[in-house]
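What follows is a short report on a single structure.
Removed from the display is one protein chain of the complex; every other protein chain stays in position.
Letters A, B and C mark the chains in the order given here, with residues in each chain numbered from 1 onward.
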Amino acid sequence: MGNTFGKLFRVTTFGESHGGVVGVIIDGCPPCLEISEIDIQKDLNRRRPGQSKITTSRQEMDNCEIVSGIFNGLTLGTPITILVHNKDFCPQDYDEMKSKFRPSHADWTYETKYKTRNWQGGGRSSARETIGRVAAGAIAKKILKQFNNVEIISYVKQVKNLRAVVNPNKITFEEIENNFIRCPDQKVARQMISLIEDIKKSNDSIGGVIECVVRNSPQGLGEPVFDKLEADLAKAVMSLPASKGFEIGSGFKGTLMTGSQHNDEFYIDSTGNIRTKTNRSGGIQGGISNGENIIIRTAFKPTATIGKKQKTVTSDNIEAILSSKGRHDPCVLPRAVPMVDAMVALVLCDHLLRWQAQCKILK
Amino acid sequence: MGNTFGKLFRVTTFGESHGGVVGVIIDGCPPCLEISEIDIQKDLNRRRPGQSKITTSRQEMDNCEIVSGIFNGLTLGTPITILVHNKDFCPQDYDEMKSKFRPSHADWTYETKYKTRNWQGGGRSSARETIGRVAAGAIAKKILKQFNNVEIISYVKQVKNLRAVVNPNKITFEEIENNFIRCPDQKVARQMISLIEDIKKSNDSIGGVIECVVRNSPQGLGEPVFDKLEADLAKAVMSLPASKGFEIGSGFKGTLMTGSQHNDEFYIDSTGNIRTKTNRSGGIQGGISNGENIIIRTAFKPTATIGKKQKTVTSDNIEAILSSKGRHDPCVLPRAVPMVDAMVALVLCDHLLRWQAQCKILK
Amino acid sequence: MGNTFGKLFRVTTFGESHGGVVGVIIDGCPPCLEISEIDIQKDLNRRRPGQSKITTSRQEMDNCEIVSGIFNGLTLGTPITILVHNKDFCPQDYDEMKSKFRPSHADWTYETKYKTRNWQGGGRSSARETIGRVAAGAIAKKILKQFNNVEIISYVKQVKNLRAVVNPNKITFEEIENNFIRCPDQKVARQMISLIEDIKKSNDSIGGVIECVVRNSPQGLGEPVFDKLEADLAKAVMSLPASKGFEIGSGFKGTLMTGSQHNDEFYIDSTGNIRTKTNRSGGIQGGISNGENIIIRTAFKPTATIGKKQKTVTSDNIEAILSSKGRHDPCVLPRAVPMVDAMVALVLCDHLLRWQAQCKILK
Partner (left out) sequence: MGNTFGKLFRVTTFGESHGGVVGVIIDGCPPCLEISEIDIQKDLNRRRPGQSKITTSRQEMDNCEIVSGIFNGLTLGTPITILVHNKDFCPQDYDEMKSKFRPSHADWTYETKYKTRNWQGGGRSSARETIGRVAAGAIAKKILKQFNNVEIISYVKQVKNLRAVVNPNKITFEEIENNFIRCPDQKVARQMISLIEDIKKSNDSIGGVIECVVRNSPQGLGEPVFDKLEADLAKAVMSLPASKGFEIGSGFKGTLMTGSQHNDEFYIDSTGNIRTKTNRSGGIQGGISNGENIIIRTAFKPTATIGKKQKTVTSDNIEAILSSKGRHDPCVLPRAVPMVDAMVALVLCDHLLRWQAQCKILK
């Protein structure tokens, strides 16, 4: 029952990896917004498999089709439905996984919970499900852009032990799209790509960290005490496949400081606005955005599906050896970048509508 | 609008620090469960201020009163309301904060969003709000205990740079309650307490990390794709005051491993059950609990309110100096331990009911 | 789990008839709205028992206390909690109902569902629960008034076979409050009161119909396809104790007309606005308010609890005779008038916020 995200800008994804279709419904989108398939396709292309030598070789163009909610190029205020047909099926690649559970994957827990599962390509637990998120995120980003020129920019910060040096306040979209790995530190990017190629050859996988910055963040978003903005952001990215950790602002490192070192001093800037000198808060204080850049980081584990032989068990409770054949990414990070963008956009857009409802009705 | 948590086991908290009352309503609690104020008071006592020399000196006994939903000692299936009256008010301590915003606190963002705020003791952004969470968590824990003898045990893992050595699979509740800081590594606990005392004297504050282990975790909890169990756990703890980061299982460190190192091998145990040899997954795979211990960590920043002088601004947009007088904790961790316990219990209990609804109706 | 109403303006009621307290939490209320206990008490007084010779003799002043969410007379944007303490308990009156189920009451279904119940005064199924609704409705009405001078006026249209003649477009609040029964047709009102007095003497009860008109209704409220405004209004009043039917506009009588007779012709009024000549639609078309007066009717059955002897069964599955002693209304209608007002206000206020969120964000 957990396939809907958001309270007002509501996104429901559906579809299995090797079912006929994956897609998304967006309910609650403001009317009269210009949206075309081109807006959405741009982001889907950043997510699609087969886009470079360091992603899975599954070939899907992921062409999207909007089948409801748009008329004469404008949103109607009714549910927007976007479909993407699965094309490049290889169910036979998954024959072995029909009975053998991939370690650290969703195979066994789905089987345990539902007593059935679509074992082809991971079924619903496949990252193909995120197509719907990315498509919806493209619309959310357009609303945010139109509202306050909000920019959401994610990039690879770390792959295994390789760390990029990045200034989140300055980075451009072009610097990120400049290489396959989507890391704006071009030198480290090359090392990361080379490392992923090596790992791929060894039939193994690696993980890393994606950082996301939101610039021109609106003030006042977030609903304490449970729907604090950072809480909803944490949920959003922790619902992505392979994510294992979340930080905002100073994050885990902030625990090494004292309060007097950590607190962000307020000052009045040249235009008379209240600002903070530092941004260890990561753009959110007390669960509400303060207008400074929002900065979060998400840890992604190494891909669970690997070609290397692994010990596992079968659905008949027998111990067995598995070497997975299905096509898979040696490192999910380059394709996870647009996923993080999308999830952050969905959270912000939903909270923007919530703020508008509660805080603007009597003004 | 964000004051309700959970979908089926629904918890709504209310109340300001210096308003008359703080409390909670729990809707959706199973009927015929034995609950008394004693069950709840036990946990509230672990959270209450003034419990030791390393917590705030505000003196509140936090005596709770159940005013609805229980009859003859049993839950009725109707909403349970629990009230705690605020007693030890010192609004005058906050006079300065009426106009001066505390750096890295919620003062300014509340003011910006709502154009008003209760400045006494932080109002709604005060940790007093968590009384309702802890009270509701006590009931959730009882349900989980009764269902599968589920144990939820949190403890302080790190204070500033002091790290405890702990085996989450073995630790007992008594070892945690054995000292003020709630760290089961008794030697490091003493160092932590001493460090907090020093920090307190210097009018500063520190933070750290709380780890939580869930033992006898039921299998099958979690609702992909958005309401994955780790996503809801992340949201739960990231909604606690002062939290800055979340990890499950291997967390950020897991990004340094390869897939073949990171994956948790399956095997058949002596009773014929499917188990994993390691637990880097932290008890959840594909968003669904696998029955292994759930292990999460939450980073808490140093308390924002400190006695040291800080630069800030006033509500009239003038730069100013603030040295906070209000009573506050030099380190939130010992009192955050029962809060983490409670939030984890609320997530698990809600997901238990969701699992029961979808997966047990046709069996 | 069904104790919360609304999506954005969220109202949760709690409390049993003879428990300590009944009350309500309102989450999502816009900030900076002036609210005092006087605003709320006015409406509670219209609902309270013992207000006239034709209501129950239970004496409750129903004095309300706001214990959170208001500071210096203004809403904070945080949850507003309102409490009313139960005073005039007579649990002994209900001794017989501990084991004997009242026919057509909630006694048996609560017992069947929850396997326990508070049998004192009907527990949660008592109309005392509606105190919370009326209190929340007072706030909703204030928001609607401030937004567009919206007026919500309910009145008794029919008691048993006595029908009032009323022009909903002209009626005033004073005409309704002019008599105990709250019927603006003063002549029929006297007959109704006299009929209720007779019924009371005979230890029996009667029902009737309440009509509600909303004037200065905003245009554009209602969210097709499921949350159409009339659908949410229907749910709202059908959740009131003793309601058995709902109509909007022409209602059941409209089924006797042809389309050409029933359709509301559009025209341009003297100020250039689009209006309808007739209002068989009842102010809502296609699930969305059109700005004409909203007109709905709710049928209330005769009170289930009566003094007359009735055949029933006991909790031990034995047939028995019951003559109820508890104090009760011979006719719920006069006290149901403010309840209908409140429920209509809650629906409109919630939809106002929803409209604001979706339709005003990009304007």
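Criterion: a contact is a pair of C-beta atoms (placed from the backbone, for glycine too) under 8 Å apart; a residue touches a chain by one contact, two chains touch by 3 or more.
Worth saying up front: this structure is predicted, and the values here are computed from it rather than measured.
Novice: Going by the contact rule already stated, which one of A:49, A:103 or A:123 would touch the omitted chain in the full complex?
Specialist: Residue touching the chain left out of view: A:123.
Novice: Mind listing the chain A residues that contact the chain we can't see here?
Specialist: The list for chain A reads 1-4, 8, 10, 12-16, 19-23, 25, 27-28, 31-32, 65, 67-69, 71-72, 74, 76-81, 83, 113-118, 123-124.
Novice: What chain C residues would touch the chain not displayed?
Specialist: Contact residues on chain C toward the absent chain are 1-5, 7, 13, 101, 103-110, 112-114, 124-125, 129, 158, 160-161, 199, 204-209, 219-220, 222-228, 230-236, 238-239, 243-252, 254-268, 272, 274, 276, 280-282, 284-290, 299-306, 308, 310-313, 317-319, 354-355, 357-359.
Novice: For chain B, which positions touch the chain that isn't shown here?
Specialist: Here the touching residues of chain B are 7-8, 28-33, 77-78, 143, 146-147, 224, 352-354, 356-362.
FYI, only the chains that are shown with their structure count from here on.
Novice: What is the chain whose Cα centroid lies farthest from the Cα centroid of chain C?
Specialist: Taking each chain's C-alpha mean as its centre, the farthest from chain C is A.
Novice: Measuring from the mean C-alpha position of chain A to the mean C-alpha position of chain B, what distance in angstrom results?
Specialist: 26
Novice: Nearest whole angstrom, what separates the Cα centre of chain A from the Cα centre of chain C?
Specialist: 45
Novice: Measuring from the mean C-alpha position of chain B to the mean C-alpha position of chain C, what distance in angstrom results?
Specialist: 39
Novice: Any chance you could list the residues of chain C touching two or more other chains?
Specialist: Counting only residues that touch two or more other chains, chain C contributes 8, 28, 31-32, 77-78.
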